[in-house]
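Complex shown without one protein chain; remaining protein chains in place.
Take a look at chain A:
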Amino acid sequence: MKTDYVIQAENLTKLFGDFAAVNRISFHVKAGEIFGFLGANGAGKTTAMKMLIGISTPSSGRATVAGFDVYKETEAIKKNIGYMSQKFALYDDLTVKENISFYGGIYGLSKKAVKEKSHKLIEELNLQAVSNSLVGGLPLGWKQKLAFSVALLHDPKIVFLDEPTGGVDPITRRQFWEMIYKAAHKGTTIFVTTHYMDEAEYCDRVSIMVNGKIEALDTPKRLKAHYKTDTMNEVFLKLARG
């Protein structure tokens, strides 16, 4: 295994009783890559991701994230990753600023660093006018962009995004992906799950999960060539239908 892989998984499996939610998946993610993790609902994307971010212990197989073992070194992994869940996970009853300083504080950033970052972040997201409003009142798209920025607050090596653009309008989705590119450009590895096949086109490499297994893994271009179609949508449909 080469060292510039930030995520390595070998036969990673998660069983719930007899049911294999994730069935012996193996893949590598390179540093700085935007890695699309695709699959239909219930294909096992979220379960796989939860093992990688250290909140779910695998049933078998091996994996390392940022060089740390997913069985024994979950807390070390957590220092090096950011995570944005499917469910919006900032506090609705705290203001934009308070959310930023809370999560910054939890990651152990200094007061000064939190202040600087929060200032910069609010400016970048154009949230000056609402920086002291409760997050609960913001539109979903703004919330998602804020959540993404908060996940990047402690400059993680890898950021995991679980359907970050679900339910968001196309313009905001576009802006969101611009933010993803910007982060990737700075060297952050992006591990993203999505249902939107147009978003899959933006990824450097894409894996497609079907029933707990990775059925395809390559660049979008080569996948399309291999399945002889013009869109990722077609690739996905061919695979998901079996």
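FYI, contacts are C-beta pairs under 8 Å (C-beta built on N, C-alpha and C of every residue); 3 or more make two chains touch, one makes a residue touch a chain; residues count from 1.
Throughout what follows, contacts and distances are computed from a predicted model.
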Name the absent chain as its UniProt record does, using one of the following: "2-oxoacid:acceptor oxidoreductase subunit alpha", "Heme exporter protein B", "Cytochrome bo(3) ubiquinol oxidase subunit 4" or "ABC transporter permease".
-> "ABC transporter permease"
Out of A:11, A:57, A:133 or A:219, which touches the unshown chain?
-> A:57
Candidate in contact with the missing chain, chosen from A:26, A:74 or A:175 = A:74
Absent-chain interface as seen on chain A, which is shown = 53-57, 74-76, 78-79, 81, 83, 85, 87-94, 98, 101-103, 105-108, 134
